[in-house]
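Quick one: the structure is below, questions incoming.
The complex is shown incomplete by one protein chain, all other protein chains being positioned as in the whole.
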Amino acid sequence: MSAPDRQQLQAAIFDAIGAIAPEVDPADIRPDQPLRQQVDLDSFDFLNVIIRLHEILGIDIPESDYGELLTLDRAVDYLLRRCGGSTAGK
Amino acid sequence: MEAGTLVEWRIKPGDAVTRGQVVAVVETQKGAIDVEIWDSGIVDRLVARPGAKIPVGEVLALLRGDGKTAAPPATTPSAIAPTAVTAPVPSAAQSAADRQKISPSARRLAQELGVDLATVQAQTADGVISRADIERAAATAKPAAVAPAAGDWRAQMRKAIAAAMARAKREIPHYYLATDIDVTPLLAWLAAENAKRSVVERLLPAVPLMKAVALALREVPELNGFWIDGAFRPSSAVHLGMAIAMRGGGLVAPAIHDADRKTCDELMAALRDLITRVRGGRLRSSEMADPTVTLTSLGEQGVAQVFGVIYPPQVAIVGLGRIRERPWVTAGTVAVRQVLTASLAADHRVSDGHRGALFLAALDRLLQAPETLAEKA
Partner (left out) sequence: MNDAAATVRTTYREALRAALRDALTRDERVFLMGEDVGRYGGTYAVSKGLLAEFGDERVRDTPLSESGFVGAGIGAALNGMLPVVEVMTCNFSLLALDQIVNNAATLRHMSGGQFSIPLVIRMATGAGRQLAAQHSHSFEGWYAHIPGIRIVTPATLEDARGMLWTALMDPDPVIMFENALLYNLEGELAADAGPVDINRAVVRRAGQDLTLVTYGGSLGKTLAAAEVLAAQGVQAEVIDLRTLRPLDMPTVLGSLAKTHRMVIVDEGWKSGSLAAEIMARVMEEAFFDLDAPVARVCGVEVPIPYPKHLEEAAIPQVAGIVATALRTVGHHA
């Protein structure tokens, strides 16, 4: 299977968030603003998002990289790098 | 809580059930609750129908004693009479042994006014709650008196919280203590520990903190138990009530049973299970019924310190604030350390500030040796 593109990764993140905060409309998430505040994720919710991404994408995100997931844009960038895809085409 | 609506049965007549098994789902003002059974046996008959509103303490189903003999009921001597499965009783204060006497009219009025009966106290020597007591309670707990639309569980929950917190502030003489704890060693240990673990095995900082709180409570038992009928009833077990915010508002504090005896991995699993079920609205009756103390953490929202309100009939609530970097002076040197403010609100009828201070000191001491925390079970 080829590496996922930006759209697929964004969908994976929305999927992970939706499992925890079903009331959140992905269209309302501002990609350049901190994610956890926008959708009210506490550390437990956040850990569940990480676990969900692990299940979907098969990557293990270490604690030390949590800072890379601050905003939606940065999270997608980070996941692209981790999944071996290209940041081109944005 | 005085009634719930039976949502579904998880058992059918003839099923063998064991103590602790989830047998039914009941919708309450605190969300859906999985009802556990307290006896083992064979399901004889399901008495309550799904969709029915059932008062607390009502028979839900009948159970045959051992399942070996299925004697016809008409000839069953009372010695092996069917055991009744009853609707979950919400708190230790309302156990069958010391059932509160409430006049029928007062009970109905409480329902109409949205007054939580668990928060009402009789004003007279006979101890019977009457209409006047309900009216007084409704007047005191104004927010709870505004009856919301029936079936709106969020409003019901708001009412339940309003009633419980109003009672706490009315009846419990709180005292408050707080102390700053250096959690740098804890976080260092946790980071090292998590680095070794896969994402699904990772521990949250809340876990060793819970463990330390539970162990410290063992050292100061006056903070762990219930105030019932004018006396303190200590609990030998530490059932840690975890204040968990619901998405979109509301709060529940279900118990993690025997928190002092669980390993950090077991606590993490229990916390994960609990939070998942809180968010999914699936709590078990026993979890709602019996926390012996409550732990609330508001640090994630950025607050430095929590001044908790005790959940009656408990006698203490431990609050944890945000972990933040602070200048920290040790032996004449200033260093930057990760600091957590731990607070205690406790019932002065049961304990004094000195004992409360011993608890916070014990908590501090335990958190300085996180590796032993992880092992102690």
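Going by the order they are written in, the chains are A and B; count residues from 1 in each one.
Everything that follows uses one rule, which is that a residue touches a chain if its C-beta (ideal position, glycine included) is under 8 Å from a C-beta of that chain, and two chains touch if they have at least 3 such contacts.
Keep in mind it's a predicted model, so treat the numbers as computed, not measured.
Trainee: Using the touch definition from the header, name the shown chains in contact with the chain that isn't displayed.
Mentor: Touched by the chain not displayed, across the whole complex: B.
Trainee: Out of B:3, B:22 or B:132, which residue would touch the omitted chain in the full complex?
Mentor: With B:3, B:22 or B:132 as choices, the missing chain is touched by B:132.
Trainee: Among the options B:107, B:158 or B:202, which residue touches the chain absent from this view?
Mentor: Final answer for the missing-chain contact: B:107.
Trainee: Among B:124, B:276 or B:301, which one is in touch with the chain left out?
Mentor: With B:124, B:276 or B:301 as choices, the missing chain is touched by B:124.
Trainee: Please give every residue of chain B in contact with the chain that is not shown.
Mentor: So the residues of chain B touching the missing chain come out as 103-108, 123-124, 126, 128, 130-132.
One rule holds in what follows: only the chains that are shown with their structure count from here on.
Trainee: Sort out for me which residues of chain B touch chain A in the complex.
Mentor: Per the touch definition, chain B meets chain A at residues 191, 194-195, 198-200, 202, 204-206, 245, 247-248, 271-272, 275, 279, 300.
Trainee: Can you name the residues of chain A that touch chain B in the complex?
Mentor: That would be residues 20-21, 23, 40, 42-44, 47, 50-51, 54, 60-64 of chain A.
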